[in-house]
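What you see is the complex with one protein chain gone and the rest in place.
The chains carry the letters A and B, assigned in the order they are written, with residues numbered from 1 in each.
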Amino acid sequence: MTEQIPVLECRNLCISYFTRAGEIPAVVDFNMRLMPGEAQGIVGESGCGKSTVALAIMNYMGKNGKVVSGEILFEGRDMQKMSEEELRQLRGSRIAMVYQEPMASLNPAMLVGDQLAEVPIYHEGVSKEEAWNRARDMLAKVKLPEPERILNSYPHQISGGQQQRVVIAMALLSGPKLLLLDEPTTALDVTVEASIVDLIREIADESGTSMIYISHNLGLILETCDRITVMYSGEAVELGDVDAVFDMMRHPYTRGLFGSIPLPGADKNARPLVSIPGQLPLPHERPRGCNFGPRCDFFKAGVCDAAAIRMRQVRGSGPGHWSRCERIDDIDWDKPIAEGVSREITAPGDVVLKVDNMTKHYEIEESALFFSGEKKTVKANENIDFDAREAETVAIVGESGCGKSTFAKVLMGLETATSGNVQLGNFELGHLPVQKRSADTISKLQMVFQNPFDTLNPSHTVGSQIARVIRKFGVESDPVKVQERVLDLLDTVKLPRDFAKRRPRQLSGGQKQRVGIARAFAGNPSVVIADEPVSALDVSVQAAVTELLMDIQAEHGTTMLFISHDLSVVRYLADRIVVMYLGQIMEQGTTDEIFSPPYHPYTEALLSAVPIADTHVKKRRIVLEGELPSATNPPEGCPFSTRCRYMIPGTCDVTPPPLKQMSAGHRILCHLTDDELNAMEPVIVIEGAPSEKKEVRRKRKSVAQGAGSKAKTQPAAKRAAKPKAASPVKTTAKDKPSRSK
Amino acid sequence: MADITIEPAAPSILAQLTRTRIIALLMALVWLPLSAYVISGVTPGGSADYMLLPSIPAVILLYLIAFRAWRESWVAVLGLSLVCFWLLVAVSVPFLPLFDPNKPIAPFQIPFATKGENFYLLGTDYKGRDILSRTLWGCQRVIVWGVTATLVAYMVGMLFGLLAGYLSGWWDEIISFLGNVLLSFPVMVLFIVILNYLGPSGFNIIVAVTFASAPAIMRIVRGLALDIKTRDYVFAAQTRGESPLWIMFVELLPNVRGPIIVDACLRLGYTTVAITTLTFLGLGLQPPDPDWGLMIRESAKTAMLFKFSYMLIVPALSVSSLILGFNLMADGLREMSLRD
Partner (left out) sequence: MKLIGRRLIQMILILIVASIILFIIFDSDTFKMRIALAELGNFGVSAMDPDDYKAWLVKKGLDIPFYQRFALWVGNVLQGDLGWSFEKNTAVGPLLWAALKNTGILAFWVFALMVPLSLILGVLAGMREGSRLDRSISFISVFTTSIPEIATAIILTVIFALGLKWLPTKSAMISGFDGWQLMLPVMTLVLYDFGYVARMTRASMAEVMTSQYIRTAVLKGLPYRRVILRHALRNALIAPFTVIVLQLNWLLSGVVVVEVFFEYKGFGKLLLEAALFGDIYVVQACTLVAVIVAVTSQIISDIGYTFLNPRIRFA
């Protein structure tokens, strides 16, 4: 490589926040060298300091944040020494940023066009007309349909995906040298996320802009970046080329992180996830020495906690692979991480829950006193038809607005079905609101909620909230026995018994979710609905809670309905999967059936959209165009017809699709013929065995998969060379080991 | 974990004394005797004075507890100190060496005047009553009627707010509409109409304050309830078949407490203003018992001279300091709640 000036260089950067409690170090000893055209990823859990780094680069840290030491060099100039005016000229023109929440990032009271035009007007002094023209061109470049209409809209009049494209367009308007992306897709649905990621990648390829991509999602980093920095508790713990780090992790935290995300090949029974024990330390309670020490399996007193740990170069890896581990040479990195305890496979029993052609329509009436507005019908659920057996896990997958929450409400009795039946055992529930259900029925069907910060009432102690359930369901009534049962339940969810006296605010997110699980299992339910129970938790905590949930389920033989948008988790833990879109079931079948062809076109797109943090996995890229239609005004015919790439005009957009029985339990709602469906190629392919690691790594960059007749396919690796046959081993979801062993 | 014992049945009373309960107990200890003392209208100097005796340490304890909790916000502490000063005066005034507030001694004595063996720190009014004594006694009535009226308004407002917010639908439509009707009356106009209809008295002030404040409180609580009822814990309660009443009072009510406390401090201030103003206008508390509004009313009629302006200034500053106390407390509390 020739000697180039890095676009951005952070040297021994330390950033602190100054609060009433004193100085809180947010980022310690952070180093980064970003070369022109390079894309670097920063990955870490919440509170690790990754966003602080981005804001420090922008020199925007609020009044209590400050760079304490070290320097940030932009094209060789120290940003700390720049004047306000110099900074202003850099911001938005040489360095631009894309934010996590597009809606909040745009001014609600200004036209999109005005907000975009400001950039060239203030940085290049062009006329207003010229600025609008540039804005229009840029909107077309970020693939927004009807740029003119969007320019003349207010932000709330366009969808979330479109808003994010506007923010990206705003960032690109003056051709920045450096683009900072702070979790740009976290607030979006999976399929929208995939299209935005695709756009970002294209931009990087085309314009040669350097990027810093901040995310908590390892898979996304793999898809977008060249280099990666893993951060933990304010420090970079490992950094290097993406492939090097992914295939040759040299820090226990990085390894732990990978161990706790469900990758294809993980199996809930044979190879459960391994969670990282403990919790993230609070910024002012960081331990001496290695921050990860207290949670590390390789912790050695006197070595790891002696002094601050320095970064070391990893031997035997590519250049620029560093790790902040004192014992890097002592640890046997080839030995797999301690495996989770495997579970006995419980065979599914009788049908416990039977949903038969259930339909739920809402009438929305714009109400005002004495006036009835026009009525609109929301078809929240349309002909839902499936059943769940004892001890089985059935996952319901779909994006926002697909009707999964409504479905849960009908089951729980907060809504009643418009037509069709829901049977628990032999008992009809669909038309029985919760007030009319007996305590026994209610206790048989319980729920674990999504948001850990909402799931417990902040005003009551943990113990009293569990006790209330026990009494309400008539499990026990004697106060002494109720208390005993509360403590038993806390044992079951592996929480200390003295938590009974605590209030929810004294608990971490994961602990709250455990209490939520204890509460759901208090009445010995036969069916538990888990509504995205781990999606709001940090990655390293997710695994522990997921495992706990499944342990208890296996122990009690409970049926679990697992509602999720995350196909990786679903693939890992579900026996059967129901894919929903706009209130209808598009496809259902066993996990293997869903993850291998034939697919429903929507399932195919969904599978492709989920980022997977494994260099051995190759995906066919299918990017969905357009936006999710509104449930109040669903398309005629097939609900997916507006975005489907196999759409047959005159059929799909007019006639409702037929339900095809592919095999015993595998059903697809689609107009395509069996032949067309069977001709589909697998979306996810796992390449090679781990022994061929290096071989594979090199190949990854040069492999692309062309498939599908009308398919808009794109190279899997972003700086792709010519497509070259890599003879992918065709696999199904679970029968192929990928990592370890 | 083995050392954790959970008292099953009949836990000792001491163990149940959480901080919240201690504070509630102390507040009751101050407020109950004081309101009984004022509302029953006993003549000072009798044995009834002694029922205020336990309230004095209670006020001091409350002050110390709140001081500790709020010490990080000097605004809140300043407000607390002002309020507690007047509270302390209210409960201890029968035991202070003061002239009888209603007894005419020597008219138009300016402050620091000595006449005969009597010394008038703040002078006397046109009838010759000691202003210091009248000012200190006067705070009793303002505090008792103000706090009681606000309390009643809160109970009514919160009840309707919870009903409207949680039950929604027709309940909400009707309650909100009635609230809007009441809110469309300017407050003072509403006071005048109600008090004109019912006649001026302390109890009728409570009614008037309730009609004027409850709709606003209802709105706030309704908004909070609408927010809280979308929380998963309410969903959880619904799905285990709890009754709406249980959800409203056990799941929602404790969680609206925080924002409501700030609002309550502000509203105590408004009520104090209202009572003083109404009394000044002749629609509120009636003579001869000492009251700040009354003192202003009487002096404004009789002593509009710079020389005698102390008669107006003293009660005006007193009522201002009490209201400032409430407002500063509200401000400090809001600031602290935003910081966390």
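Points to keep in mind about this one:
Everything below uses one rule, namely that a contact is a pair of C-beta atoms (placed from the backbone, for glycine too) under 8 Å apart; a residue touches a chain by one contact, two chains touch by 3 or more.
Quick caveat: nothing in here was measured; it's all calculated off a predicted structure.
Residue in contact with the omitted chain (choice from A:Val7, A:Cys48, A:Val119 or A:Met560): A:Val119. Considering A:Gln89, A:Asn133, A:Asn357 or A:Thr377, the position touching the chain not shown turns out to be A:Gln89 (whole complex). Of the listed positions A:Ser16, A:Thr52 or A:Ser105, the one in contact with the omitted chain in the full complex is A:Ser105. On the side of chain A, the interface with the absent chain consists of residues 58, 60, 63, 88-93, 96-97, 99, 101, 104-110, 118-119, 122-123, 154, 156-157, 167, 170, 368-371, using the contact rule stated above. Where chain B meets the omitted chain, the residues involved are 75, 177, 180-181, 184-189, 192-193, 196-197, 269, 272-273, 276-277, 280-283, 293, 296, 300, 304-306, 309, 312-313, 316-317, 319-320, 323-324, 326-328, 331.
The rule is short, and it goes like this: only the chains that are shown with their structure count from here on.
Those residues of chain A lying in contact with chain B across their complex are 20, 367, 369, 412-414, 434-435, 437, 439, 442-443, 446-447, 449-451, 454-460, 463, 465, 469, 472-473, 479-480, 483, 487, 496-498, 500-501, 516, 519. The residues of chain B lying in touch with chain A in their complex are 1, 4, 6, 8-9, 72, 173, 177, 231-233, 235-236, 238-243, 250-251, 254-255, 257, 339.
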